[in-house]
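Have a look at this one.
A single protein chain has been removed from this complex, and every other one stays in its place.
And then subunit A:
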Amino acid sequence: MSEFITVQVGQCGNQIGSAFWPLALQEHGISASKPVAQQQRSRYNDAFHSFFSSPHDVSGASYKTISDLESAKVKARAVLIDMEDSVVARFRKGPLRKLFDETLLLTNYPGSGNNWAEGHHAHGSEYASRIVETVRRAVERCDHLHGFLLMFSVGGGTGSGLGTATVKLLHDYFPDVDRFVTCVYPSGHEDVVTAPYNVLLATNILLEYATCVLPADNKSLLDICAYLQNRKESIESAKVVAASNPYEDMNSVVVNMLLNFTSGSRFPGSLNVDMSELSTNMVPFPKLNFLSCGLAPLGFSSTHILPVAKQVEPWARDHQLLKVDPLAGTLLGATLLSRGNVTLSDLRYNVSRLQNRGKFIPWNQDAIKVGLCNVAPAGHPAAHLSLINSTSMSGFFSHIGGQFDRLYRRKAHIHHYLQVESFSPEEFITSRQSIYDTIGHYQQLGETQNAVLDRLNVV
């Protein structure tokens, strides 16, 4: 089975991580709080090693509780990085504390002050060798490492700056391992005034160094959560919201996406999708690596068994983790991953629906990748994930550019960045240009005509 290492950076990254691990365990029938129904556990123990390592070669089936994991010295394949230690400290106290290996934690005080330059350059150069060393420790525990799953926000300083510095390091030191980045974009209502700078500077690095980017924005996540809370079946989750950190539900939406995203690599299926296939299918040209992710059903993991909704359309606008309507643009490629109780016919049906709805690029009218995984997510009979590379992503980039321009026109707050020694003011300009170029590339593709050179004439 494929193995993955999560790399969680900054407050947001680590909070997504804290939602990730309980749900990952739940897929294997292990719960931190209450016992999980026996249902489909134990058949796919091999998959346990995708996210967890243990010193003994024990299959996942023998673990039922957290204390089983503790006594077998099972560890999460997770690297935790933060430049302040409050979130990671919570891990150190939480019910899953033994799951995290102390040697894979990297913290410092007092953060990056919402300053990309501080995170990327100051901390980036100071911590580079320790980051590589820590990641290498995790890599050495893997036999079949197939991807890094990076999680961070791009609005603050640490995730945005150091997170993207980490992406670069992984690119240089582990070039054969794919880098999948889930990054959270700010909703625009937060109080981080420098967020537009951080967002743009980080986005530029991701275009260049990430294999694929699966972005989410807090506005979409909030809307999804509000929608779910209005529905009866999520009363249970609504209670959770009241009781805990406001991001928890938003983060579990992201986590569901990640678990579905990796399911084909972890579990068997009649049409398997390995992670290495993703960039081949979804990135037709370098730097067009931002994918719009849509989920159906949207729900959090819950013990409710929802009926198999045949009509689900993961590509619908309000099912996206980003405020982007993928079908409004020209589609360069789409991946449909279904898990659980879904037949080939259901999948073909979804393909033809998507083909009727979407406008595909003239040079590939069938740019669709499909996958079927046998194992349903915990709590649902089936789930569908769509990943779409659409030219409507240019709107998202325009927004990023526009927000940046509003501040940069006045040179507001730039002194914070210029204070950082190795930061060059040029970076503002080149990063802005790179965003322009990407928008231009999308627009050019959106206008592609169906003019084709004549086929070769053979005698």
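To be clear about the criterion, a contact is a pair of C-beta atoms (placed from the backbone, for glycine too) under 8 Å apart; a residue touches a chain by one contact, two chains touch by 3 or more; residues count from 1.
By definition in this document, contacts and distances are computed from a predicted model.
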| item | value |
| --- | --- |
| Name per UniProt, for the chain absent here [options: "Protein RMD5 homolog", "RBR-type E3 ubiquitin transferase", "Mediator of RNA polymerase II transcription subunit 20" or "Tubulin delta chain"] | "Tubulin delta chain" |
| Per the touch definition above, residue among A:81, A:296, A:367 or A:382 touching the missing chain | A:367 |
| Of A:70, A:208 or A:277, the one touching the omitted chain in the full complex | A:277 |
| Of A:71, A:86 or A:448, the residue in touch with the unshown chain | A:448 |
| Residues in subunit A touching the chain absent from view | 1-2, 46, 143-144, 146, 267-272, 274, 276-277, 279-286, 333, 343-346, 348, 351-352, 355, 361-364, 366-370, 372, 448, 452-453, 455-458 |
